[in-house]
Every structure is written in C-alpha cells, then in structure tokens.
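Entry: chain A
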Amino acid sequence: MTELLRVEGIHKRYGKEEVLRGVSFRMERGETKVIIGPSGTGKSTLLRCINLLTFPDQGQVFLEGHEVTHHKAHINRLRASMGFVFQDFNLFAHLTALANVSIGLLKVKGMRKEQGRARALAELERVGLADKASAFPAQLSGGQQQRVSIARALAMDPKLILFDEPTSALDPELIGEVLSVMIELAKEGMTMLAVTHEMGFARSVADSIIFMESGVIAEEGTPQALFTSPKHPRTGQFLRKITELYGEMGG
Partner candidate 1 sequence: MTFKFRWEWLPQLVRGLGLSLEVTAICVLIGIALGLLLAFGRLYGRRWISWPCRLYIEFFRATPLLVQLLMVYYGFPSWGISLSPFVSGILAFGLNTAAYQAEYFRGAIQAVRPGQTLAARSLGMTLPQTVRYVILPQAVRLVIPPWSNELILMLKYSSILYMVTLPDIMGEAKKLAAKHFNSFDVYLVVALFYLALVLVVTLGLRAVEKRLHIPGLGAPGEHR
Partner candidate 2 sequence: MLLRAFLINLEVLVALLGVGLVAGTLIAILQVYAGRLIGYLAFLFEWVFRAIPALILLLLFYFGPPRFGFDISPFLAATLALGFRSAAYQSQIFRGAIQAIPTGQMLAARSVGMSRARAVVTIILPQAFRLSIPGWSNEFSGVTKDTTLAYAVGLNEVLRAARVVMDRQYNLAMLAYLTVALLFLALTYAGNWGLGLLEKKTRIPGLEMKGIGGENR
C-alpha cells in the first residue's frame, strides 16, 4: 500500500483547553501536505503527537501500518524513522554542524564513525553547507542552522519529515534558502508534512493542504481547490489575510 501515515481521531487537552478535538487524515508516500491555520489551533501540537513528543489523550497514529501510539510500540525506533524540523532549529549547541548531523547515525543507528561522518558530510552538501561542517551552531545564521537541522533529519533516512513552522523564526532574507531546500526535497519525492505560513510554498509545492481551526480540520483539499474555491468561509478569510501579509514568496 502506498499509505504512509494515518492519523485517527487525535484529541489533546492542556488543562481546561482542548487543543485538538478529533483530527484525522491520511498521507500517501511521496506526498507533500501542508497544514495552515490561525495561531493556537493546535497545529504544532498535532505534529508532536505524530512522533509522540507529545502524547495524545485519544486517537491513534499509524506509520506504514504500525501503530505509533500503541503502548508497546518501539517508540525510539519509530521516531528515528520520522524526521522532525523545529521552528527553533534545536541544533545541539555543543556539537559542530557535522557532529549534529552524524550523532543520530552514530548513536541511534549504530553506524561506524567513518561511515557516519561520510554520510553526514554528504547530507550537509545536499543542503549546501559542506563548508560549514566544523562550525558550531552559534556561528551559523538562522537559515544555515535550519538547513543543518534538515540535514540532520535527512541523514536518518526518514520515511516522513515533519516540519514545525520551519521558517517562522527566520529573518525574511533567510527564509528563501530554507524553502529552496524543502522544495528540492518535495521534488525528490520525500513525504513531507509541514505546518507553515508560507503560502507561496503551499500553493506551488503542496499536493494537498489542510486548513485547521479550533482544533479540528475545517477543510482539506488541493491547493487549487482551497485557493480558488474554498468550501469553508473561514478558509477563504484566512487565506486572503495571510496572502496579503506574507505575499507570494517561495517557489
């Protein structure tokens, strides 16, 4: 089957607030799906529920048929097969760029040192940062850090990469370099699930878009469908506001 990810009925509450109220969707292998919506609608929480950085109160997540949310699941192994790119990059501050990319290979996948280094270097090249291999995160710009973090995720040969607002913490002129990498990945057939405000990216690269509001999926469809003839009134409102604000960047 080509279904890679299946999310069913995710509920999550923080204290009194129910942030996710029953979210379900599916993703095919090679699909690029973008989640958009107003802030605070639980988009990031949803992503974290998928690789169990946060535990959903209810609901299930299936990766290639294996239930991630099962209490007996080998969560670390499953996490290793899903890449996660954070809004704040979260590069390991005490390691060089190269070490950041290779540490997962060496410690989680148990690769040998030389092998790991070589592969890490290759991934850094892929994102255009081979020359920064021995730099520390503090010595890199935001855009460079984010690209290293993408390289770190790629090195693990993930089946799926989750992007949590990857460009929101970047200065405008640095957003482009990260988006280019993401677009390349999409073209190469990587399965990607991204929460983002970059409408240009969504419109030109996504296979499908989810519009979330108040903890549920308000509408889901192709970029064409959503942008030109949204079914839900709020979808249209939101899209108009956002495209005004962020312009038609990327692509």
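The rule we apply is simple: a contact is a pair of C-beta atoms (placed from the backbone, for glycine too) under 8 Å apart; a residue touches a chain by one contact, two chains touch by 3 or more; residues count from 1.
Selection criteria: all candidates are chains of the complex that A comes from, given by their letters.
A quick note: this is a predicted structure, and the numbers were derived from the prediction, not measured.
Colleague: Check each candidate in turn (1 or 2) and state which touches chain A within the complex.
Modeller: The answer is candidate 1.
Colleague: List the residues on chain A that touch candidate 1 in their complex, please.
Modeller: Contact set of chain A toward candidate 1: 51, 53, 76-84, 86, 88, 90-94, 103-104, 107-108, 136-139, 149, 152, 156.
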